[in-house]
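Taking it in order: structure first as structure tokens, then the write-up.
Coming up: chain A.
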Amino acid sequence: MTEPIIPPAPEVLEAPAGPYVYDYAASPQRQVVMPKTVPLPSYRTYLAEVKAAAEADEAKWKKMQADYETAKAKAEAEGKDAPKPPVRPVPRKDDNDLKTPWPQEAKDADLLLLQEVLGAKVEEIFEQAGELTCQLEKGAIHEALTLCREHEGLRYEMLADQSATHYPAANDFAYSVVYHLTSISRRKRLRLRILVPEGFVPESACSVYPSANWMEREIFDMLGISFANHPDMTRILCPDDWEGHALRKDYPVVGWGQRDVAFREDRGGMIERIALQKAGQLGINLKQPKAD
Partner candidate 1 sequence: MEHFIETIGRNMFAIFGVMALGGAAVVVASRSAVHSVLAFLFAMLCIAGCFLALEAEFLGMAQILVYAGGIVVLFLFVVMLVEVTKAKEKEVFQLQSRYAIGAVLLGVAAFAAVFRKVIFGVASPQALKLPENLAQGLNVAQQNAQAVSRGLFAGYLLPFEILSVVLLVALVGAVVLAKTERV
Partner candidate 2 sequence: MFKNEEMEINLGPQHPSTHGVLRVKLRLDGETITHCKPVIGYLHRGVEKICENQTFFQGQVWTDRMDYCSAVANNLGWAEANEKLFGITVPRRAQYIRTLLNEFNRLASHLIWLATHALDIGAMTVFLYAFREREDILDMNEAFCGSRLTTTAFRIGGLREDMPPGFEKMARKFLAKFPTCLEEYENLLSENRIWKKRTVGVAMLSAEDAIALGVTGPVLRAAGVPYDIRKAFPYAAYGEMDFEVPTQTAADTYARYLVRMAEMRQSARIIQQCLDGMPEGPVMAKIPKILKPEVNEVYHATEAPKGEIGYYLVGEKGSTNPYRFHVRAPGFINLQSLPKMAEGGLIADIVAAIGTLDIVLGEIDR
């Protein structure tokens, strides 16, 4: 037989540094940073923002001109060279493939139809990035869903998705609940949105679209919005005795409702049992008192 070939052991250069212990308490994941803004896209807000920005821009320009005038007057008075006239700043153009999709006025027939039929119950309609959005009054969602499904001109057969978002920084509402409808026959998508204050119980979509069942349960589990007339409003992902609703913005990633898991036990007990059993089979009394 040949000698066993043992490969050369890697040279130990230095003792590896001790394990880096993850400090969970100081983890950035456990810290909660509450959002300051309410990122709720809306054409109306966008217009207001654009208008405000334009006004601010204009005001700035006016101020620059006024500054120039005063500086010019001052320079003339002092007999120095006149300062350069101000140039109106043009927004810098990035040389990239980015084209931010801004909200646009609703031109799609479906949105207009919805507004026409539902009237004042429609709070806002707009298009953004090629997606149709219709914001409804929070009590009218069931009616709107029924309409979308049944109306000849709409025929949105499928509720593709339903989700909700927490907006703690908003004043008059706390959540937005979003319904994404798909029309298979017309190849169209539509987004319905309602704004829900804390404690409000919106109507469930289950009776119109059965697929809303689990999605609403998930919303209940994750955000704590319960729905009226839902067949089974229980938690779906977390265990039933879970505390808190994870997707709220005041819930840390690592979680404060987390229970401690420490039910590991050693194999000692089992090994003892087996050892005693095997010893007993061999006729040895292991439990004899210790002799000195």
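In picking the candidates, the idea was that all candidates are chains of the complex that A comes from, given by their letters.
One rule holds for everything that comes next: a residue touches a chain if its C-beta (ideal position, glycine included) is under 8 Å from a C-beta of that chain, and two chains touch if they have at least 3 such contacts; residues count from 1.
Not measured: the values here are computed from a predicted model.
K.L.:
Counting any copy, say which of 1 or 2 touches chain A in this complex.
P.N.:
Result: candidate 2 touches chain A.
K.L.:
Would you pull the chain A residues touching candidate 2 in the complex into a rising list?
P.N.:
29, 35, 37, 39-41, 45-46, 94-102, 128-131, 133, 157-161, 163, 165, 178, 180, 182, 184, 187, 189, 191, 209-211, 213-215, 218, 222, 235-239, 246-247, 251, 253, 255
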